[in-house]
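A single protein chain has been omitted from the complex, and every remaining protein chain is retained in its original position.
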Amino acid sequence: MSHDAFIQALAQAHQQAAAPLPGPGFCLLAEQLLNLLFPERAERPLRNADAVAATLGIWQDDLTTLLLAVQTPQPAAELAADCVANLPILRDMLLLDAEAIVAADPAAEGITEVVATYPGFYAIALHRFAHGLYQRGVPRVPRLLSEYAHQRTGIDIHPGARIGRSFCIDHGTGIVIGETAVIGAHAKIFQGVTLGALSVAKHLQGIKRHPTIEDHVVIYAGATILGGNTVVGSHSIIGGNVWLTESVPSHSRVYHRAQIQVTRAEDPAADISFSI
Amino acid sequence: MSHDAFIQALAQAHQQAAAPLPGPGFCLLAEQLLNLLFPERAERPLRNADAVAATLGIWQDDLTTLLLAVQTPQPAAELAADCVANLPILRDMLLLDAEAIVAADPAAEGITEVVATYPGFYAIALHRFAHGLYQRGVPRVPRLLSEYAHQRTGIDIHPGARIGRSFCIDHGTGIVIGETAVIGAHAKIFQGVTLGALSVAKHLQGIKRHPTIEDHVVIYAGATILGGNTVVGSHSIIGGNVWLTESVPSHSRVYHRAQIQVTRAEDPAADISFSI
Partner (left out) sequence: MSHDAFIQALAQAHQQAAAPLPGPGFCLLAEQLLNLLFPERAERPLRNADAVAATLGIWQDDLTTLLLAVQTPQPAAELAADCVANLPILRDMLLLDAEAIVAADPAAEGITEVVATYPGFYAIALHRFAHGLYQRGVPRVPRLLSEYAHQRTGIDIHPGARIGRSFCIDHGTGIVIGETAVIGAHAKIFQGVTLGALSVAKHLQGIKRHPTIEDHVVIYAGATILGGNTVVGSHSIIGGNVWLTESVPSHSRVYHRAQIQVTRAEDPAADISFSI
C-alpha cells in the first residue's frame, strides 16, 4: 500500500469511526462516586449535608451529560436519576462486601483500610456500578468500566456476571469471572481463580456459558471452573489449582489428590544442574 | 556508611548513570500511534486526510527526536521513516488480531469494543510495535514498551517473541511469553499461561530457551509450557493448569488426568473447621 493510499484508508476509518465514548469521563465519575459513598477513600471528606447534596447533584448532572454520548434505551436524564435513586442500595451492598473482607482476612485492620486500599473491594465496587448500567441496557460503558477496574486490579469481572451479597475477593490478581457466571451470597474467591467458558464458539453468544457458584463457597488460588452447566453446590470448598468442569453437590471438598512427589537429592551438588 | 559518604556515593552514581531514556515519551508515542491507526480508541477522530497526514508527520518527527536519545544501529531519521513505511502492514496484522478475538469471544460485540477496551488487543498491539524496534536492533526501548503494556494489562510479552498472525489473547492477566518463544498463526492463549524457560542460567543468553507453538493451538488458563526444545504441534489443545516440558505432536490434547477428588462431608457442620 502506498503512503497516500494508507493516509486515505486511515482518513476513511476516522470518518467512519463510531461516536467516541467519553471513556476517561466515565472512569472519573466512578472514582468520584466511590469517594462520595466512602469518605475513607476521599482525600478531603465533605463538610456537611449541603456539600454532600451539592456534590451528588453535580455527579448526577455529569452522568447525564456523559450518557447523552451513548445510545441508551432510556433517556439519559431518566437513567442517571435511576442510578442515583439506587445508590443507597449500592452502598449497603458494598458495605456488606467490605465487612466480608474484614471478617475473612486476619491482615485487614478494618473497614477503613479495606475501602481505601483493597483491590478486591475496588473491583466489586466498580462491578456493582457497571452491572447496574449493564442491566439497564447501556451499551459499551459497563465493559469500559470493568476493563478500567481490570487494569487497576488485575481482576477481570464481566459486567454481566451476577454476584450475590457479602462477596469476598482476597488479593485478586488474575481472577476472571465470565459474563453469564452466577455467584451466590457469602462466596470467597482468591487470586487467579477463573469462572470461565468450557468451549468458546461465537454462536454461544446469549447462552449461559459460565458456572454457577452457590452460597458460602470458597475457591482457593488458581482454581479454574468452567462451563455453563457446572454448578458448585453451597458450602463447598474448591482447592487451589483445581481444574473443574463438572458440577459438585453441596458441602463438597474438591482438591488435588497425591499430586506431588518429593525427592530428596542424595548428592546436594546435583541440584545445581537440575532442571524441572 | 556516613551520611556524607552516602551523598558522595549517590552523586557518583548519578554522574555515571547512562543517558536517561525518554520513557514517558515513547509510551505516549505508542498510545498516539494506536489512536491514529484505530480511531475507535481516539477521543476525537481526525476530520480528513490532511489531518491524518499532518498527525502522522508530527508522529514521525517525534519518534525521530526520541530515537536520537538512544543508540540505534541506523540513523534515527531513517529508522523512524522505516517504522512509518511499515505501518500499513502493522495495521493489517492488528486488524487480523482484533478479528480473531471477536471470532473467539462470545462476549465481544465487535471490532470497536475489542480495539477500544480489550487488554489482549492492547498487549499484542504494543508487542508488534516493540518487536519491530527489537528486530531493528533498537536497545532498551522495546523492553520499556513491553513493560508499559505489562503494567497496564498484566500481560508480559518479551519484545523478542515471534508471534504469527490472528493471535488471540483472552483476558490475559498473568500471561508470560519469553524472549525466544515462537508462536504460529491462529493461536489462542488464555490468562495465566506461561511460555517460559526450563532452566534459567545466564550463559543461555542468545540460545532458544522458550517453546514453539505451532498454528491453531489453544492453551487454556494457567498452563505452563517450558523449554526451548518443547514444540506444541499444530491444532493441539492444552488444558488449564497443565505443566508441560516436552513436545507433543499435532492434534494432541493435553489435560489433567483424574486430578480431583470430591468428598461429600457426612456432617455439614464439620466443614466449618475444614482447612485445605
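We call the chains A and B, going by the order they appear; numbering starts again at 1 in every chain.
What we mean here is this: a contact is a pair of C-beta atoms (placed from the backbone, for glycine too) under 8 Å apart; a residue touches a chain by one contact, two chains touch by 3 or more.
Predicted model, so just to flag it, every value in this text is computed and none were measured.
Enquirer: Decide which residue listed in A:39, A:139 or A:164 touches the omitted chain of the complex.
Expert: Once the missing chain is taken into account, the touching residue is A:39.
Enquirer: Out of B:35, B:72, B:112 or B:173, which residue would touch the omitted chain in the full complex?
Expert: That would be B:173, which touches the missing chain.
Enquirer: Any idea which of A:143, A:158, A:171 or A:186 touches the chain not displayed?
Expert: A:171
Enquirer: By the contact definition given up top, give the residues of subunit B that touch the hidden chain.
Expert: Subunit B touches the chain not shown through residues 1, 3, 6-11, 13-15, 17-18, 20-24, 139-140, 143-144, 147, 150-151, 154, 156, 158, 160, 173-174, 176, 178-179, 192, 194, 196-197, 200-207, 209, 220, 222, 224, 226, 235, 237, 239-244, 248-257, 259, 274-276.
Enquirer: List the subunit A residues touching the unshown chain?
Expert: Residues 36-40, 42-49, 51-53, 56, 84-85, 87-88, 102-107, 109, 112-113, 116-119, 152-154, 170-171, 173-174, 190-192, 198-199, 220-222, 226, 239-241, 245, 255-256, 258-265, 268, 271, 274, 276 of subunit A touch the chain that is not shown.
The definition used in the following text is that only the chains that are shown with their structure count from here on.
Enquirer: Just give me the whole-number Å value for how far the CA centre of subunit A lies from that of subunit B.
Expert: Centres of subunit A and subunit B (C-alpha means) sit 23 Å apart.
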